[in-house]
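What follows is a single structure, written as structure tokens, with notes after it.
A single protein chain has been removed from this complex, and every other one stays in its place.
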Amino acid sequence: MTSQARDPAELGPRPEAEVPAESCDYQPENPVEQFLRTDRMPHIWCPGCGIGTTVNSFARALLEAKLDLDRVAVVSGIGCTGRVAGYVRLDSFHTTHGRAIPFATGLKLANPNLTVVVYSGDGDLFAIGGNHIIHAARRNLDLKVICVNNFVYGMTGGQLAPTTPVGALTTTTPYGCYEPAFNLPALMDAAGAVYVARWTSFHVRQLTRAMVDIFRKKGFCFIEVLTPCPSLFQRKNRMGEGLDAMKYYKEKSKVRHGAPTSEVGLTIDGDIIVGKFVDRERPEFLDLLRSQLAAQLGDRYVEVEHLVCS
Amino acid sequence: MPKGYVAINVERCKGCGFCVEFCPTHVLAMSSAFNSKGYHPPHVVNPEKCTGCDLCGMYCPDFAIYGWKAPESKNGAKSDAAR
Partner (left out) sequence: MPHADPRGVLTGVHFMDGDHAACEGALAAGARFAAGYPITPSTEIVERFAARIPTVGGVFIQMEDELAASIAIAGAVWAGAKAFTVTSGPGFSLMMEHIGFAVMTETPCVFMNVQRGGPSTGLPTLPAQADMMQARWGSHGDYEIIALSPNSPQECFDLAVRAFNLAEEFRVPVMLMMDEVVGHMTEKVVIPPAEQIEIYPRRHTRLPPGQYKPYAPGPDLVPEMAHAGEGYRFHVTGLTHDERGYPSMNAAAQDRLVKRLKAKITRAADRLACYEEEGTEDADVVVISYGITSRVAQRAVEMARARGVRVGRLRLITVWPFPTRQIRALARRVKALVVPELNLGQIVLEVERAAAGQAETISVPHAGGSVHAPEQILDAIMEVAK
């Protein structure tokens, strides 16, 4: 293992581990730090991957929304984004592939006092987990879904995703993708989500604001975040580094709040419509459940806030 | 007197360059030095321009850099006087 190591002297001078701020006696902690399991750093995400960037927005949104962090739970499925649950210093569940939403459903129903965030990838939520997410949106269960879309299966090595744009190369579409991709905001809109937005990892401030929005909104909320995947999607498609994707997002993104979701589908080189597309009110699942049972059962209905066993 | 500061944890850095590219006041540049994993971390080249906006912190996918604003003292002067 060490036989490949080079003499550090060859690599030039090594900077200090923590560069002290110049002439400032006041140095706060990195705001993301308190949300991280720092004993697990560095994380496994590749150089230039955008997932970590979304976590910065998540941390700052949690601070801004002033949530009781002891009552925030993060549920992930499997994949690169699925690892978010393992890095955030919150009650966190790294479940099975595609099943973050139904796990979160049980968690939320048994303790409605929790803010339940589902943080997972496009393949996890919309391919293997596609059935669950449309039903959770239909029910309008109070879940906050953050879907990191990098257009590809990263953890398994760059295969076709339900979001892969037509024409893109993946390891399982070696001659180019010919399957139409899902337009995720349109799908979530149709299924009944009360909040639907799309941002990219370039739009860190807007993304933070959108996360604050969904922490404050009741019902099924959905944010799609486009992120670079330099190691697989971009390498395969000769799209450069993570930074190139970030510059591309900056150049190609058009903010259109309230855009009809049918018009926000993505192509391999077209404009990226970002913004808050849906923000509406529908009765939330647990409210519906309680009002129906109370109406039908009257005094016999026993409403229990938290299903905790002795 | 800079309005803000940045701190860099070079050992967490994977050299993506997001912070350098998107710093609105061009405080940072990629260093020619390596960290122990072989990545080039950023370094501060224009400290006086830093506003402490923390955009570098928001972009950094590796939680390796962040910025903060210099505290203001009661009479409005900057931090050195507030010790």
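Here the chain labels run A and B in written order, and each chain numbers its own residues starting at 1.
Definition applied: contacts are C-beta pairs under 8 Å (C-beta built on N, C-alpha and C of every residue); 3 or more make two chains touch, one makes a residue touch a chain.
Quantities reported herein were computed from a predicted structural model and do not represent experimental measurements.
Student: One chain isn't displayed here. Which of the visible ones does it touch?
Tutor: A
Student: Thinking of the whole complex, not just what is shown, which of A:E33, A:E64 or A:D91 touches the missing chain?
Tutor: A:D91
Student: Of A:L62, A:C80, A:A104 or A:L125, which residue touches the hidden chain?
Tutor: Only one listed residue reaches the unshown chain, and that is A:A104.
Student: Check each of A:R37, A:H257 or A:R280 against the chain that is not shown and name the one that touches it.
Tutor: In the complete complex, the chain left out is touched by residue A:R37.
Student: For chain A, enumerate the residues touching the unshown chain of the complex.
Tutor: 37, 39-40, 69-71, 73, 75, 85-86, 89-96, 98-99, 101-111, 113-114, 131-132, 135, 289, 293, 297, 300-304, 306-310
One rule holds in what follows: only the chains that are shown with their structure count from here on.
Student: Using mean CA coordinates as chain centres, what's the gap between chain A and chain B in Å?
Tutor: Result: the chain centres lie 26 Å from each other.
Student: Considering the complex alone, what residue numbers of chain A touch chain B?
Tutor: So the residues of chain A in touch with chain B come to 11-28, 30-33, 36, 41-43, 45-53, 55-57, 60, 201-202, 204-205, 208, 241-243, 246-247.
Student: Tell me, which parts of chain B touch chain A in their complex?
Tutor: Chain B residues touching chain A: 2, 5-12, 14-18, 21-22, 31-39, 41, 43-44, 47, 54-55, 57-63, 66, 68, 70-71, 79-80, 83.
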